[in-house]
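Shown here: the complex without one of its protein chains, the others still in place.
Here is subunit A:
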Amino acid sequence: MQQSSKSVCEQPVFTQLFETHAEAVRNLIYYKCGDKDQAEDVMQEAFIKLWDNCKKVIFEKAKGFLCTVANNLFLNQVAKQKVRLEYSKIPRSNKNIESPDFVMEEKEFMNKLQTAIAELPEGQREVFLLNRIDKKTYNEIAEMLGISVKAVEKRMHNALKQLRKLVKNI
């Protein structure tokens, strides 16, 4: 990777980093703890740490730095909640027939899935949701969490297996 001349210490660069990564970092924490406000705080604190260390962190490494710092900050905070993702109320468009029964069934399934996500182990959940919701590639997730791509795949695989078991009550 070529060393860029962009200094994190310059406010426009910092703002640009914020615009690019803030939401991803916020979600990373959110998928762990399920508390929107806590996630927001941790994210902001991570950016403040980035600013404090702006001389030491090169532009290209800023994202990794933010994720690591946010992770560590989060681990220092004790309170953790269940992750209850909201799902959109948009009816599923790929189904032509929407009988009342079918709608009920769908709704029940979504509720079960919501609960199942909440019950996933933290490590699996964050990887799985980063991929499925934030559309991060395995490579990106590995970089964000500081783990190997192989480990990301393992967690993805196990997460899906686990979700099925939870939804099916196996």
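Operating definition for what follows: a contact is a pair of C-beta atoms (placed from the backbone, for glycine too) under 8 Å apart; a residue touches a chain by one contact, two chains touch by 3 or more; residues count from 1.
By definition in this document, contacts and distances are computed from a predicted model.
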Checklist outcome for this item: By UniProt, of "Iron complex transport system permease protein", "FecR family protein", "4-hydroxy-2-oxovalerate aldolase" or "Monosaccharide ABC transporter membrane protein (CUT2 family)", the chain left out is "FecR family protein"
Checklist entry - Thinking of the whole complex, not just what is shown, which of A:Val57, A:Ala70 or A:Leu163 touches the missing chain? => result A:Leu163
Checklist entry - Taking the entire complex into account, which one of A:Val13, A:Leu113 or A:Ile147 touches the absent chain? => result A:Leu113
Next on the checklist: Counting contacts across the full complex, list the positions on subunit A that touch the omitted chain.
Outcome noted: 15, 18-19, 22-23, 26-27, 30-31, 36, 40, 43-44, 47-48, 51-52, 85-88, 90, 92, 109-110, 113-114, 117, 129, 131-134, 137-138, 150, 152-154, 156-157, 160-161, 163-164, 167-168
